[in-house]
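I'd like to ask some things about the structure below.
Only one protein chain is missing from this complex, and each of the others stays in its spot.
Chain nomenclature is as follows: A, B and C, assigned in order of appearance, with residue numbering initiated at 1 for each chain independently.
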Amino acid sequence: MLTIKDLAVKFPSRFGDFTAIEDVDMEIKPGEIHGLVGESGAGKSTVGAAVIGLLQSPGYVAKGSLRLGETDLRTLTPEQAHKVRGDRISMIFQDPQTSLNPLMTIEDQLIETIQAHSDVTEAAARQRAVDLLEEIGIKDAATRIKAYPHQFSGGMRQRVVIALAISTDPELIIADEPTTALDVAVQSQVLSLIQRLAKERQISFMLITHDIGVIAQVADRVTVMRKGRVMETGDTAQVLGAPEHPYTQALMDAVPPLDRKLERFRVPEANDASSSLGELAENWLLEGQQQAPTGLSLRNLSVQFSGPRTSLFRKPAPYVALDDVTLDIKPGSIMGLVGESGSGKSTLAKAITGLVTPSSGTMMLGDTALPFGKSRSRLHPSRQLVQMVFQDPYSSLNSRHRIGDILAEPLWFYGFVKDADEREKLAASMLSLVGMQPDAITKYPHQFSGGQRQRIAVARALLARPRFLICDEPTSALDVSIQAEILNLLKDLQNKFGLTILFISHNLAVVRQMADDTAVLRNGKIEEVGETHSVYTAPQAAYTKSLLSLTPVMPTSWAVET
Amino acid sequence: MIALLKKYEGLWLFVHSPAAIVAAMVAVLIFLGAVFAPWVALVNPYDLSSFSLFDGLLPPAWQDGSNPKYLLGTDDQGRDMISSILYGARLSLVIGLSALTIAAILGVGLGLAAGYYGGRFDAVVMRIADVQLALPAILTALLIDGIARGILPAAIQQDLRVAVLTLAIALSLWVNFARTARASTFVQMNKEYVQAAIMMGQRPTRVMFVHILPNILGPLLVILTVDLASAILLEATLSFLGIGLPADSPSLGTLIRIGMQFLLSGEWWILWIPTLFLVALVVSINILGDFLRDIFNPRLR
Amino acid sequence: MVYFILKRMVQSVFVMLAVAFLAFSLFRFVGDPITQMTGVETSVADQERLREELGLNDPFVSQFMRFTGDMLKGDFGFSYRTRQPVADMIADRIPATLELGVVALIISLVVGVPAGVYTALKPRGVLTQTILMTTLVGVSIPTFVIGIMLIFIFGVQLGWLPTFGRGGTVQIGSWESSLFTIDGWRALLLPAITLGVYQLTLTMRLVRAEMMEVMRSDYIRFAMARGVPMGRLHYKHALANTMVPVITIIGLQFGGVIAFSIVTESVFQWPGMGLLFLESIRFVDIPVMGVYLVVIAFFFVLVNLVVDLLYVAIDPRLRISDVS
Partner (left out) sequence: MLPLKLAVLGGALSMSALAASAETFRWASTTDPQTMDPHAVNSAPVLSFLNNIYEGLVRRGQDMSIEPSLATSWEPLEGENGWRFKLREGVTFQNGAAFTSEDVLFSYQRASDEAADVRSWFAPVTDMRVVDEFTVDFVTSAPNPLFPDSIANFMILDKDWAEANDAALPARDAENFATMNVNGTGPFTLADRDPGVRTTLAPNGAWWDDASHNITEAVFTPIGNSATGLAALLSGEIDFIQPIPLQDVAQVESRDGFKVLEGEETRVIMFGFGHEHDTLLYSSDVTDANPFTDPRVRLAAAHALDIASIDRVLFRGKIEPASQLVPAGISGFSEANQNRPDYNPDRAKELLAEAGYPDGFSFGLKCTNDRYINDEALCRAAASMFAAVGLNAELSTGPVRDYWPQLREDDFDMYLLGWSPGTFDMEHPIRFLMHSQDDSRKLGSWNFGNYSNARVDELLPMVQQEIDPAARQSMIDEIIAITQDEVAYIPLYTQPLIWAAKDNVELTQRADNFFMLRWVTVN
């Protein structure tokens, strides 16, 4: 029913035409969920946009054919193409927060969509809208339809988005990362909704995602893309379970399994030539580490934020971000911290680093108590001993500073190295140690990819000679293959220098690979804490159990043996 | 390769934007003329012995009764129009640029601090900004001028004219900088590099000026350009309202004010040539401002 | 929501107090009110008596309190120049300025918003480029030059419209309006255009920028993807979302309107507050200057409160709290 042949999309730019995708062939049958998977820059979204005719200006389809049933999508006039949109093809976007018009009620948006494509009265359209909402699982739809988008939670909103997409009975829905912004529980609900719609209404889905687990769970067939080209296509079980293309194989190797721990990921290693250059940095780090590994213990730690003020006379109700958290991180170990968004993971990191002031409890780094928030002086030793690797490598490095300056800053600031040339040398060496070319010090952050930047961020943290490292979702912004490299790097460094690490992630599989112990956080409370293996294999808390069961994974039977 | 091209993308865009090129040329030409006025100009409007009333009201070279020495004619004092305009542009630019410098330092400083500290400090700064907004540019300038006239001895008022005018314009423009700097700082405060710096225990001043400031320069540069245009227009308007500069130290605005007297008298050049010049200068600066805005707001490209 | 409005009102009171303080300082410290009031030939003893009478020897704080109290009671003092009550002088001039400002604002919206939408939707069109260039030149010409050019073209050369003043006005209660006579509208047209040109350009550019921004947003792309008719898409979805920032700026632009009304009123001899203010500056008539400040600040605060209410009306997120 959807047939793509030899598709190429180009973006004319001032540097000549940039080819976004090329030679793309794909076929989607009625009722089929077709996964389109690939890392960033693979061109997955471009395929979707080309099909629905919403390529970002000035992109255009340069070659190939796009057919929906008997209709040649390429020959349509703009008016005809607009008619086809909604009527026969619809789309679901990634972020339910932004894909609904905030100023219109759900009802208005549904009715206008229904009326745009079929000649029905408003009352009929309203009835249909209510029915639709009920069908996709919104209770009390007749009342709630009057609400505005902001009155729905994220998961509900994505349901409304789906209701809008199917309100005109399209043949094909392009779902561009529909669950990426959602927590696992909601993700699982949305995915089963998609499966149900495909089955019951025979709607075809083009499911664009970077998450192999999601594909494995719901897609009938899958197409793997890389750099604008199709690598491999076929039945999901075949492509993921027995990949033929080397790229697919490497990709599958990099996917962290949830059910077991790998010592290392199988990834092409960074060139060894650099490792000798890294000696200087390695020795410098080791010589600064006379002390034994340092642990961290939190006792009854609570953090409250003042909520939004709604009245002049009432004090705003406090919002409890962390509630009585007690946690011990053993010296030299990696503590994994998992939880959904809003569970308080990042707040915990900020409390430890002094960016947030707890309302009660104690924090001990080794034998010294950590003063709270602003009361921690700027020269407190913990400011050097505790370092952090952030989530977003694009914002964690100051884009206006040279890499050399970024790396030398801790050396200068903590007074380790007085001489500027020495600092440069050490910084360059540290780059080698984290697997980068030392000449990077003369460049600026924007000249590097996300993975490279994350290495630089790690190098910066190390140049402070930390004893305690907090990694706050260090790989969630990265592609899986890069994630694998960074995780390997962190493991190596931890081994080498005896660092204590608090590893925060929403990704259960990643934590399983990294952590010695794991704590599960929910609504600011520790649900469960224990040795990682036992938490994963024999979870005690119901919450942990449901998290583990809802996380989409590849069936074990498909797994490529290492 | 792409990265390299991207680095010079601004330049690339520039080369392919005829409007920007023309605007830049006009602006640079005027700027150079203003800077080198003492060497380029035929007469010095400040040196009373360099011109004579005898040469007054001569039309531009292409009209009857002109003196080829004065290409664009002379005004009612016998001053060469070109020279007056060059010196006028010089003064306008000096006032505009110094006002902007003061406004930028004050505004960016307060805006950065408000964005960095947030809370009460931010609230106070923003209320002050509100008060300033409630008293728009011309009003502020008129007020400062009025106050200066009320409290400064008449004798030194003349000498302080430029300073008063500059201060007036600066005070009416700082809010733009403060608001922009504050908004941009808020965005940057959530960036992890800032948190990293704070976590390390770096001084607030270092975080603000070494880390945040370079990252918010883009929008500030746009404000700078657009406000330079406003400053020049504001100066002209104040001169029109009769509280600008005295006629013996003419800025572009003062020249236009003087020229207004000749609107109907047939000596059109005294009004229209400086006006044209001012419009050309301001349009050029505005076009450059637009261009910068496009560069710094890639989404609008 | 009530809290939101209340908070803005508290902030407004702060702004008003600050401006009142400025006005008071102006009155008290710029020049000596006594020498302004009396002729050159008044004796020192006499001046001192008057000073005592007027309470100018009282402590600063109590003077400020009295000043603010008087203002709240509507007692704004007397002009040095005309000896009239300032309240009456200003009140007489408010209608002229307000009508001029509102009509200019309407012109700028009626022309600026559609032009902004058009130039946003057809960013590469020839007409768009022409509009953008023309308006750029428009904002680069000083307002007073535009005004005088209009006077000479339409007033003197063509003789179509009056060159100065308000033309025929109608007294409605204490409000002198020029909106009810043809003559009044003819007189209003040129000044309103002069004043509106600058605002028009700003409005247009702002609508354009916001519209282009909104057109890229997910919800517009989603609406496109589900085939919402184009007209509805542009006006119901995009323009409505554009209006939130546009209204903010219009609130802030109020200052610009007031400021440029000073220039416009001076050029057209339009008997509004701006002209009065300018005359007061010329004569260092401090009480009038001070009260003008307070009145302007009051209007500013008022306009911004209205803007806040408009926000609430437009944006359900402010009106209806989250129930999820």
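Some notes on this structure:
The criterion applied here is as follows: contacts are C-beta pairs under 8 Å (C-beta built on N, C-alpha and C of every residue); 3 or more make two chains touch, one makes a residue touch a chain.
In this text, all values refer to a predicted model and were calculated from it rather than measured experimentally.
Contacts of the undrawn chain with the visible chains, over the full complex, involve B, C.
Check B:53, B:124 or B:276 against the missing chain and you find that the one touching it is B:53. Checked against the hidden chain, the listed residues C:8, C:66, C:81 or C:232 yield one contact partner: C:81. Only one of B:80, B:122, B:192 or B:267 touches the absent chain when the whole complex is considered: B:267. Interface residues of chain B with the unshown chain, by the touch rule above, are 47-49, 51-54, 56-57, 76-78, 149, 154-155, 157-158, 242, 246-248, 260-267. Where chain C meets the missing chain, the touching residues are 37-39, 41-43, 46, 50, 54, 78, 81-85, 89, 92, 148, 151-152, 155-160, 162-165, 266-269, 271, 275-276, 278-279, 282-284.
We adopt the following convention: only the chains that are shown with their structure count from here on.
If you draw each protein chain as a dot and join the dots that touch, every dot ends up joined to every other dot. Distance between chain centres (mean CA atoms), chain B to chain C: 24 Å. Look at where the CA atoms of chain A average out and do the same for chain B: the two points lie 46 Å apart. Along chain B, no residue makes contact with two or more other chains. Here chain C touches chain B in the complex through residues 11, 14-15, 18-19, 22, 26, 29-31, 133, 136-137, 139-145, 148, 152, 209, 212-213, 216, 252, 255-256, 258-260, 262-263, 266, 277-278, 281-282, 284, 286, 289, 293, 296-297, 300-301, going by the rule given at the top. Against chain B, the residues of chain A that register as touching in their complex are 14-15, 353-355, 377-380, 383-384, 386, 388, 390-392, 395-401, 409-410, 413, 446-447, 460, 464. Chain C contributes residues 2-3, 6-7, 217-230, 232, 236-237, 240-241, 314-317, 320-324 to its touches with chain A in the complex.
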